[in-house]
Structure formats: structure tokens, C-alpha cells
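Apart from one protein chain that is not included, each protein chain of the complex appears where it belongs.
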Amino acid sequence: MSFWEYANPRKFLTTSERVLPLVWGLAAITTLVGLVWGFFFTPDDFRMGSTVKIIFLHVPSALMAINAWFMMLLASIIWIVRRHHVSALAAKAAAPVGAIMTVIALVTGAIWGQPMWGTWWEWDPRLTSFLVLFLFYLGYIALWEAIEDPDTAADLTSILCLVGSVFAVLSRYAVLFWNQGLHQGASLSLDKEENIADVFSNPLYVCMVGFALLFLALVLYRTGTEIRLRRMKALIARERLEG
Amino acid sequence: MTLTVTDLSVTRGALPVLSGVSFAIVPGEALILRGPNGIGKTTLLRTVAGLQPAYAGSIAGAEDQIAYAAHADGLKPTLSTRENLKFWAQIFGVKDVTHRVSEALADFDLETLADRPAANLSAGQKRRLGLARLGVTGRPIWIMDEPTVSLDTSSVQRFAEVVQNHLQSGGSAMIATHIDLGLSGTELDLTSYKTAPQQLDDFDGAFL
Amino acid sequence: MTLTVTDLSVTRGALPVLSGVSFAIVPGEALILRGPNGIGKTTLLRTVAGLQPAYAGSIAGAEDQIAYAAHADGLKPTLSTRENLKFWAQIFGVKDVTHRVSEALADFDLETLADRPAANLSAGQKRRLGLARLGVTGRPIWIMDEPTVSLDTSSVQRFAEVVQNHLQSGGSAMIATHIDLGLSGTELDLTSYKTAPQQLDDFDGAFL
Amino acid sequence: MIALLYRDLQLAFRAGGGFGLGLAFFLIVVVLVPFAVGPQSELLARIAPGVLWIGALLACLLSLDRVLALDWEDGSLDLLATAPLPLEAIVTMKSCAHWITTALPLVVISPLLGVLLHLPGGGYLWLVISLLLGTPALSVIGTFGAALTVGLKRGGLLLSLLVLPLYVPTLIFGAEVARRGAAGLAVETPLLMLAGISAASLAVLPFASAAVLRINLR
Amino acid sequence: MIALLYRDLQLAFRAGGGFGLGLAFFLIVVVLVPFAVGPQSELLARIAPGVLWIGALLACLLSLDRVLALDWEDGSLDLLATAPLPLEAIVTMKSCAHWITTALPLVVISPLLGVLLHLPGGGYLWLVISLLLGTPALSVIGTFGAALTVGLKRGGLLLSLLVLPLYVPTLIFGAEVARRGAAGLAVETPLLMLAGISAASLAVLPFASAAVLRINLR
């Protein structure tokens, strides 16, 4: 059976219905384990103190913020090339999740910045790129909201996603050129202190997997919702056509 | 050039509206579309004109042959009647722009209004200008969506004459209308092509 | 309350359109305005409804008595049928909002559509909702501008019944229409009130 | 009257109502400023109160074309004019709805954007106070402009031209309050002036707007 | 094709065409800035290049809703789509017309407004060059946004939200050129990047805009 059969909405709904409890459960367990481990059972870092615990929220959410956009890009391309409704709707479903992940990364970073850099916000390239990414999410979501006809909306938003991705990358370079940064890169990364790296990195990996699973669960569930919404619209439109 | 439509299905808002429509229009002939409000006349005309993709079926002989006149006339209120026509003639790349424009003005009795801004025309005069536009495109197939809306009787007659002339000189036309135009042409009632409602639980890729 | 119009002149775009119009509408009676396109029916109705000042003449008994239904229905596409009606009922400050709204919905056979957003209504359904709006205002004089546009025959009949009921319960109505509504009422043809074109050299403050 | 306000709020929050767009615009303008003037935090801190005020003002401005034009287009305005409410009350409610849906969120979010621009610590309170006092004037003046241009197609830019000069006094005193607040100076005088402008606009302009609307309706 | 460009220019210059509105908006924004940030000339001089770039960008932005929406509303766009011109050529001509009627006047007037903001002497040349190189990108990107929102009522604010993030790279490099020029630093790198962005946008985006328009027309 081909992978594309899951692109049939009914097939997708029945399959996702079956796996969703499992994914929700796994996501909840992994995220909880990771966060509890990270929060209660890790030592303080010698230079960051207890603030190092923020990393267990900050890095996974930052990762998912970027990955969500990649997923939307992929889904948009699939929609443009193969015109499977489910993929367009999955992109729609992922956008708010990605936007919230971006907000979490921004907020945790900003709060972390206060003790570390002495400022809530710095126009550091990485932070700035994230802010721009957030704007792209907003525009994408707003376009979906604004357009009545679902297929037109799918087409337009996927083209916006393509063009937006190119400009997001361009913005990243522009921002790098515009200001050199403060943000921890690999140089200040925890991996340098090899003896304590594992202490932090193991729960961090668990958190990353947890966030990824959570993202998966949310997107699967929301895609189901979008499929139902789409069907609802189609039924209403048909009633109108007949009545 | 014959326009051949085979087994065409058209959709509106992703819903199939008409299906299995077939016809051919040979030069010198007019096809008149009939059917109640909302049956899908406008949708069919837009599909044939190439403004939206066909859901199924094929359209042959339409490429670069069609001049389309829609509900809206595409006139700029601040340009004069003549300037509006001239613009469309240039866009369609006809050679003898001035000559064609003055011919079209004469056809629809617009000469006295030639230098008036389109904003100052009455609804019927605007419509006449919108129809005159067809003449300056140089295209053989005229597709018209309710061309006689807001025209008075004498203008309707005039319009029928212009179309008749166009047909005699080897053109063809496809007209959706509710009234009798006094044109010789094949009539096509779309009622029988209405897409039958599908089973509700046929929940496939297109959601219906 | 009797609506009395005496020697009214109305203007459109600073040009006098109708002059010397007089009539009275007593409770229980309907006045039906007739006349060709562009004669000034809409202008007259707007003047009587108080939306534009009269050029000359007087209107008595209109103050806070009138519910006006125009070409446009004033519906919000994202609100449901019921919410739209409720809003207008509240604006007009009637007391028994819920009761009136459900009555108006029943009058125009809109119950099944009560929770649908107005955007998803067809043109005829929208029009019915626009007319149902009159019922929830609690105003005795209904002024309607071509109320039956895009209604099918059965809806037109229903509409005539509703108006008849309104008249019987002591209301009155003023209707501009081109078709026969099957309503008992006085007819008023506006053609004879058309303002004669004035002398061009009558170069006064109004330039005409 | 409350029904009108309630409906406008309801419309704004439903899909396509445009709630949040003004906010997004404000955010974007504030983000663009550092791109344009450079990232030095000391410079940004100096211009922060002014930038926030201009951003809020532009966001208010650009949402004005929804205040009356939508009601005009679908005929609601005609019908409202024949309703028992006086037109003055209607335009006041419209301004109110605009303030609640557009200006209030701007005020609430402004401290957050202040963080982005390194607004000095003492400035936040006065920024919020100045916006809270000044935005009602922006909404009322804007409604007046919207009433003037209500019948025009794509009148957005013209509306800006009409309204922006009228915004100048509000902007001057509002930004002055925010600036002095951020610098730790006394703010009483401009604050009083700002409050005065808002109060006067609220008291007088609805009558002007209603008059203009009456002219546009006929 | 030339006919289309010519008509758009003709329409812009006739009454109600909106020529000059963008210019006026630019002027007003630039005038408002000193009111907002205070009148110190040394501060104004530092932010002048950035403010001029943002003002030009906003003026471009706000005139975008006329680029395609008017043609959409009166049905011209349907008719143009059935004309022998490819839709790509049509949107390119539209961008061109927008650039000539809106952006070019902004470029021309920008030195004058630079004076108002005490732009340092060396900055004028680079300001004009950077705007000259950058505004074509703004027009093309803006046309893409206009194509996306062409069917929407009062889509102005949404248009801003979609287009402004796309403007970020152009703004950064453009303002950087102007800033460095004003400070007497080397401008080659950002200038090259700016030119690159403009060239790439001009080459690629018309295809995206045409695709979007085709979707909106159906």
C-alpha cells in the first residue's frame, strides 16, 4: 500500500484516530519525564546557575519552531505538486503550533536574557531572525483566515509559504550582516564542558523528543479537525447549491 | 476555427456545477445558453474563456480565439469612451487601432459620446461600450454573459444586428441570456446537465 | 399616524428630479410607486425616510415612524440570520426582542436558516432576511425600495401576505416596484412629476 | 446603543473581522525600526517613546477604513440613520468600538514592544498612561476622517492624509509625556494638555462626524 | 504591454488617480518623526537614513492596494487575463507603473526630506542610490502581496502584514547603505546585496504573482 493512500481524508481520519491516543500518551510522558528530570534532577551550571534549567524549554521549542515551518513548506510543496487536500490542511494545522513554539522560544529566551546578558532583549541575529519568523507565521495564519474558498486559500498560502521561506532565509543573512550577535553559539555551548554535558544533554534530548511528539500529536489532531471543517464547508456549500 | 467542447464538467467553489456538457460552434454560428438563475452559465462561460480550469473534459479551438464580455465591463471611469476602446484594441494587438475603434463606436451609436469620461455614461451606455469592446479585439469567438442587461429595446436590436454581422463575416458567438435576442442560433438548455448530488458518505479526496 | 407629503421636490446630485409630489398614507393603506428606471423612485423614498433633505415641500408624520428597506440589506455576513435580526430589533429598541425575532423568522420561512451565517445565504434568502428586518423594528410605516428583487414567485406571495397583515394591524406601507404584487393599494405614477428641464441661462446659485 | 457596540465587537472578533491585524502592524513597524536605524541599544532607547507612539498612531490610522466604510457598503449605515438612535450616538459607538478593538490592544502590548526597543525602566508607566489618554482622541479624530471619506473607493491613503495632520497635537503631547517619563522628568503639563485634547475631541468631534455623515448619506 | 503601462500612468495622473498621495504620506510621516522623538538635530541626523527608508517603504506599502484591486473590481483583470498578453507581463507592467507613479517620486523628493532631518552631507547621494536600487524590489514584492489579497474587501491591513516581513531584507540592506553612506563608511557589500535582491525579485516574483492571480481569478 502506498504512502499516498493516507492522503485520502477518510483514510487519514481513521488511521490518525487509531494512533492518536498512543501519540498523545507518549508525548505527555516523554515531555513530563524530560522536564521533571531537567527541572528537579540536574545540578546548577557553574556559570549560569540554576538558569540552565531553562534550556529544557528553550531549545526544544526553538527547534520545533523552525521544524514546524519546514514541515509547512514540505506540505505546501506536496499540495502544489500532488494536490492532496490533507497536506494543505496539515500545513494549516501546523502553523499555530509553530507560532506558539516560536513564542515560547522568544519568551524563555527573553526571560533568560535578563540575568545572563542584563537585558530582556538584544537585537542579536538569532533572536531577530526568530522575531521575523514569528511575523511570517502571523502573515501565513492571517491569509488562511482571510480567504473564504478553501482551495484558493490552500493554493495562496502554499505559494506564500514558498516565497516566504526564501525571504526568511534572505532575512537571516541580512540580519547576520546587520548585527553581530551575543547569543550562545557553539563556543559557549554546554558541550564544551564535557564532564557536565551529559548531565544536561540527556534530559535535553528527552525534552526534544517530547516536544517533537507533542508537535506530532497536535498536528495530527488539528489536521483531523481541519479535514472535518473542510468537509463541513463543502456540505454547507452543497446544501446551498441544491437548496 | 471551430470551438469544440467535449464532456466538460465545471466547478464553482470546488463543487461540480455542470457535468457532461458537449457542443461545437462552427464559424458563422451562435450558441445561446439558457437556464435558470444559478445553474452555472457564468461558470461555464468562464471555463470556456480559459479563466478557470475545467474539472473534466476538454475544450479545443479556444486558445487565443476568444473575446469575453462579463457582467462587469472593465471600463475606467476617468478615461473617455474612445480611450477605453483604444486601450483594449492595443492590448489585443490589432493593427488598425484607430479604424477599428471608430468602427466599433459607430456600431453601437457611441460617436457622440466618444470623448466623454466613462464615469459620466448611464448604465446602458456603459454596457454598449462594454460590448463595443468585443469588436476591437479582432477575436473570432465572442463569449458574452447576459449582454443585454440594462439595455433598452432599440439597443438590444442594434446589438443583435452587430452580432449577426459578426457571424456573417465568419465569426461565432456564445451567449448566455434570459431574453429573446432575435438571433438565429442553436439553443442549449443547461438544466439537464446539472450535476446530480452525490452520495453523502462518498468522503473522498474532494470531500464530497 | 398618517403620513402626509405636500408639494415635495427632491434632488439627486444637486439636480431636481421630481417636483410637486403630494400624497397621504393613512394607517391600513399601502402606496405603490410606479415609474420607469431613473425617474426618481429611490430618491423620493430616501427623502421621505429622512435620509436626505427635501428640496421643497413638507413631510409630516414621518418622524420616528418609518422602517426603511433599501436596495442593500444591511446584513453582516459573519453574523447568523437570527443575530442579524436581533441586532436590528435591539437598535430599534423594541421590548420583546426574542419573540419578535422568532415571529419575523416564521413570517419569511427563515427558521431553518436561523443559525446560518448570512454570508452563506443565497441572494433570495438574503432578501427575505432584509425584509424580515422590517417586522422587528416595531415601526408602523414600512418604506420599501423594490422589495421583490431576486425573490421567486412563492416568496413574493409570502411577502404580499406579510404586508397585508401589517396593513390590517394598522400599519401602512410605501413601496416602489416594477411588478404586480397582488396588494390592494393606491398606485402613484411618478412620470408626471418629473421636473421639467430648466432654462440653461437661469444661472442662479444652484447653477441650473 | 449597547447593541451597536456589541455587534461591532462581535464582528471584529469573528473571522475576517480584522481584530489583531492592527496589533500585528504595530509589532512589525516596531521591529522594522531597528532594521532601519541600526541596532545600537542606546540609540533605540532614546527614540523608543517616539517610535512606539508613531507605531500606535499608524496602526490606529490603518484600521480606520473599516470603521464606517463596511457599514456604508452593505447599506447598514442607511438603515442605522433611520433608526431611533441619533447619528451622534452612532458615530460615538463606532469610535468606541474602534478604540476597544484596535487602540486598547495596542496600549496593552506597548510595554512589551518597549522591551524590544530598550525603553528605560521609568518609561513604561508613562508610555501606557500617555497612550491610554491619547488613543481615544486618535479614535474619535479617525472616525471623523472615516466619515469624510466614507463614500470613496480605496480611500485609504486619502484618509491618512486627512487624518494625520489632525493627529499632530495628540502625537506631540503624547510622545512628550512618554519621553519625559522615560527621562524621569516632570510630565504634568503635557499630560494635562493630552487629557484636554482627548476630552475636547470626545466632546466635539462626534457632532462634526455626524454632520459629515449626514451629508455623505444624502 | 506598453499600452497597459501607459494606461496605468494615465489613470494615476487623472483626478482621483492617487498620484501624489504616496508622496504626501511620505512627507507627513517624516514630519511626524521629529514631533515624536524630539527636535534634537544630532539625534535626528543619526536616525535620518533609517526614517527616510521606513517612510518610503510605508508610502510604497500603502499605495499597493490600488495596484491590482481596482482592476479586479471593475472586471478589467478578467478581461486582461483573456488578452493575448501573458499574465506575467501584466503583473510586471503593473509593478512598473507602481514604481513610476509611487516610488520614483519618493526617490526624487527624499533628499529634500533629508534636509528636514539634518541628514549629513555625504548621505544624500547614497540615500538616493539606495532608494533607487531598493524601491523596484519593494514594488515587485508589493505586487505579489497585492495579488495575494486582490479578492479581499478592505484587505489593506492584511496586505501590510503579508508584505512587511518580505520587505525585511531589502530594508536592512537599503538602510545600511544609506547609513554607511551618511557616516562615510564603505557601502559596497550592502549595495551589492541590495542590487542582488532587487534583481532576483524582479526575475522571479512576477511568476509567483501571475500564478497567484490565476488562482484568484478562477
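A, B, C, D and E label the chains in the order they appear, each numbered from 1.
Note that a residue touches a chain if its C-beta (ideal position, glycine included) is under 8 Å from a C-beta of that chain, and two chains touch if they have at least 3 such contacts.
Rule of thumb we're sticking to: contacts and distances are computed from a predicted model.
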**OP:** Given the choices "NAD(P)H-quinone oxidoreductase subunit I, chloroplastic", "Pyruvate dehydrogenase", "Heme exporter protein D" or "Segregation and condensation protein B", state the protein name listed in UniProt for the chain not shown.
**Re:** "Heme exporter protein D"
Subject >> Residue of A:Arg10, A:Arg83, A:His183 or A:Arg228 in touch with the missing chain, whole complex considered >> reply: A:Arg228
**OP:** Check each of A:Leu57, A:Ala88 or A:Leu213 against the chain that is not shown and name the one that touches it.
**Re:** A:Leu57
**OP:** State which residues belonging to subunit A touch the missing partner chain.
**Re:** 35, 39-40, 44, 49-51, 53-54, 57-58, 61, 96-97, 100, 103-104, 107-108, 111-112, 114-115, 214, 218, 221-222, 224-225, 228-229, 231-232, 235-236, 239
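Here is the rule we use: only the chains that are shown with their structure count from here on.
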**OP:** Compute the centre of every chain as the mean of its C-alpha atoms, then state which one is farthest from the centre of subunit E.
**Re:** C
**OP:** Could you compare the number of C-beta pairs in contact for A-B with that for A-E and name the larger?
**Re:** A-E
Original post:
If you average the Cα atoms of subunit A and of subunit B to get two centres, how far apart are those centres in Å?
Top reply: 48
Subject >> Between subunit E and subunit D, distance of the C-alpha-averaged centres to the nearest whole Å >> reply: 25
**OP:** Give, as an integer number of Å, the spacing between the C-alpha centres of subunit E and subunit A.
**Re:** 32
**OP:** Spell out, as numbers or ranges, the residues of subunit D touching 2 or more other chains.
**Re:** 15-16, 21, 24, 28, 35, 38, 73
Subject >> Of all residues in subunit A, the ones touching two or more other chains >> reply: 132, 135, 138, 142, 146, 178, 237
Original post:
In the complex of these two chains, what residues of subunit B are touching subunit E?
Top reply: 46, 49-53, 64, 66-68, 70-76, 78-79, 83, 87-88, 90-93, 133, 137
Original post:
Within the complex, which stretch of subunit E touches subunit A?
Top reply: 144, 148-149, 151-152, 155, 158, 161-162, 164-166, 168-169, 172-173, 176, 189-190, 193, 197, 205, 208, 211-212, 215-216, 218
Subject >> subunit D - residues contacting subunit A, complex >> reply: 15-16, 20-21, 24, 27-28, 31, 34-35, 38-39, 41, 44, 115-116, 118
